[in-house]
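As you look at this complex, bear in mind that one protein chain is not there, while each of the others sits in place.
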Amino acid sequence: MIRYIFSRLMQMLPVLVLVSMAVFSMTLLLPGDPTFSMLGEHATAAERAALRERLGLDMPVPVQYVRWVQHVITGDFGRSLRNGEPVLNMLAQRVPATTQLAIQAIILATLIGVPLGIIAALNRNSIRDVAATAGGMFAMAMPSFWLAMLLIMFFSIFLRWLPPSGYVPFFKDPIESLRLMIMPTITLGTILAGLILRQTRTSMLGVLSADYVRTARAKGMSERRVILVHALRNALIPIVTVVGLQMGALLGGAAITESVFAVPGLGQMVVDGIFNRDFPAVQGAILVIVTFILVLNLLIDIIYAWIDRRVSR
Amino acid sequence: MNLVEIRNLHKQFVQKSGLFGKRSRVNAVNDVTLDVVQGEVLALVGESGSGKSTIGRLVARLDDPTSGRILHRGVDVAALRGRDLLQFRRRTQMIFQDPFSSLNPHMRVRHMLAEPLRIHRLANSREEITSRIEYLMGAVGLAPALANRFPHEFSGGQRQRLSIARALAVEPEFIVADEAVSALDVSTQAQVVNLLSKLKREFQLTVLFISHNLAVVQNVADRVAVLYLGRLLELAPTEELFARPAHPYTRALLSAIPVPDPNARKQRLVLQGEIPSPMRPPSGCVFRTRCPFAVQACADTVPLLRNIGGNRSAACIRDDVIAASATPELDRMTS
Partner (left out) sequence: MTELNQTAAVQTEPENSETLIQTPPSPPEWRLVLRSLLRHRLGLTGLIICTIVLFTAVFAPWISPYNPVASDYDAILMPPSAEHLLGTDDLGRDILSRIIWGTQVALQVSLISVAVAIVGGSVVGMISGYAGGWVDDAIMRVVDAMIAFPGLILALGIVAVLGPSLTNTMIAITIVNIPNISRLVRAQVLSVRHMDFVMAARGVGAGRLRIMVSHIWPSVVGNILVYASLSAAGALIAESSLSFLGLGAQPPTPSWGWMLSSGMQYWNAWWMSVFPGAALFLVALGFNFVGDGLRDALDARIVD
């Protein structure tokens, strides 16, 4: 087992290196002088020269890369071009918002997707199944920003129940925080709900026809117990896997959701950063997001291997 | 004349388990020396894991040996390149075991048969190709109009015929039939085997017939080579092998063939134990763990394949057992 973890880590390492190289090269690939992207357009020639000196921009690229990596590992992501704030601070401030949004979206998607998926599987090819499956497909094809706008138009403009944007940290004021997060959560969670629904349905269908379910029924177990205890537990594994693997897409969608609802998270940091040409911020946010995804995938693989061993024992 | 000469052939497969896992080595083919005489049908028999299919692939240059040489008409097969290799591929063809995976499901039959013709420039215009295909289909007993079909529209036996047609397309002189009939039911087996015999006579082919089915082998082969865990244990003309098997393993194999005569009395030679794992073969003679005649010395050295008279060879250190087996007193021999 340890051996497996180690080998997966070894596999992840080159990927991490490649990712860091890609993020690092963002500023390099821009046409023109990198000091423009780092200092903005209004810096003087002297400031540029100083920056070039300090960052070693005249040094060969690999050396620059190594220095950058050294900085990053020690937590120095540079300073925002917009307000000079250390990017690390910005990241620390924004992670909670994205985390909250992501967790809420996953919970919502699961609460909707799993039960509907089960219903669809149990009533295969009936009206309920068709409706649920169609609903799932609609949810997956829905453009998130359109959904966001429809929600705002309905709940904010028309009904005036919810403000169209804004954010309050959860631990400051849970009620208000959740209230402001209703629409963003629905926006982000809908697509995931559709996916979970489809996966639950597929998994449950597969499991329900399995022998051990028939055995449980033959033993006289009540149908509900059969479903909940036996079938669902085994169907759960691929569902969880799918959710885990979709984290990437979720975080990508967060960029849009956060932008529309003005939630100060990592996604918005990327988008705003691109608009403001604030590349240190963009690089920092992207690096954090991607590293998180890689680590998550690693954990999923390890958990999978662990479950596998328990099953095969 | 020897068409193919196999000398000290070794093939080892290495399997890694994971990045830091143990490597397991399997000697699929272990020091095999054998000749294939031009014009004969030589059978390679053995259980699964005996290495017979591997030898077939090596001889057809579909895999490379770990060590040892395979000479085709005196030329080292592994050294062939470019045009010489292409020439070789015309001369040697292989027929595979599984009728379902050996034909490309997405290709119509005529496309599949045209491919070798195009590669080797045996037919250039569409008319030539079409007439060649007609001829090939006829040779294997299938209506030429069926060439427009896809493989999945044919039965198993018919698909094996198509495989044979593909092999014949390049006008080979040597065919390796790797368990060509093993996946077919008994009556179809008979048909395909008869087809092969007929084609062999018609085109003067040399055939390396790989099989685990001794009944079929007896009908078809001129000589038989018996393999066990990668080693060659016995080599003899068919009639003599079946009448007077020399090696204890061969005796056991033959004694297991059911005879449809309730009154026949036969001594069943039952093998003890299970076949050892190919990853941990027994020392010395690979067969000793199941051999009823094994002695201490059997674990010490690997017995060499020795001529035991006439055209026969066997790899066993127990001369007395061999001698007794190879003579007509077989029926009175007990373990």
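Letters A and B mark the chains in the order given here, with residues in each chain numbered from 1 onward.
In this section, a contact is a pair of C-beta atoms (placed from the backbone, for glycine too) under 8 Å apart; a residue touches a chain by one contact, two chains touch by 3 or more.
Here the structure is a predicted model, which is why all the values come from computation and not from measurement.
Shown as candidates are B:G141, B:P237 or B:G284; the residue that touches the absent chain is B:G141. Checked against the full complex, the candidates B:G68, B:G157, B:G230 or B:P248 give a single residue touching the omitted chain, namely B:G157.
Interface note for the absent chain: among A:I5, A:V69 or A:M140, the touching residue is A:M140. Only one residue from B:T54, B:Q93 or B:S325 touches the chain missing from this view: B:Q93. On the side of chain B, touch with the chain left out of the figure occurs at residues 57, 60, 62, 86, 89-90, 93-94, 96-98, 101-107, 115-116, 119-120, 141-143, 145-146, 148-150, 152-155, 157-158, 161, 163, 166, 169-170, 187-191, 193-194, 215-216, 218-219, 242, 257-260.
For chain A, the residues touching the chain absent from view are 14-15, 18-19, 22-23, 26, 29-30, 137-138, 140-146, 149-150, 152-153, 157, 248-253, 255-256, 259-260, 270-271, 274-275, 279, 282, 286, 289-290, 293-294, 297.
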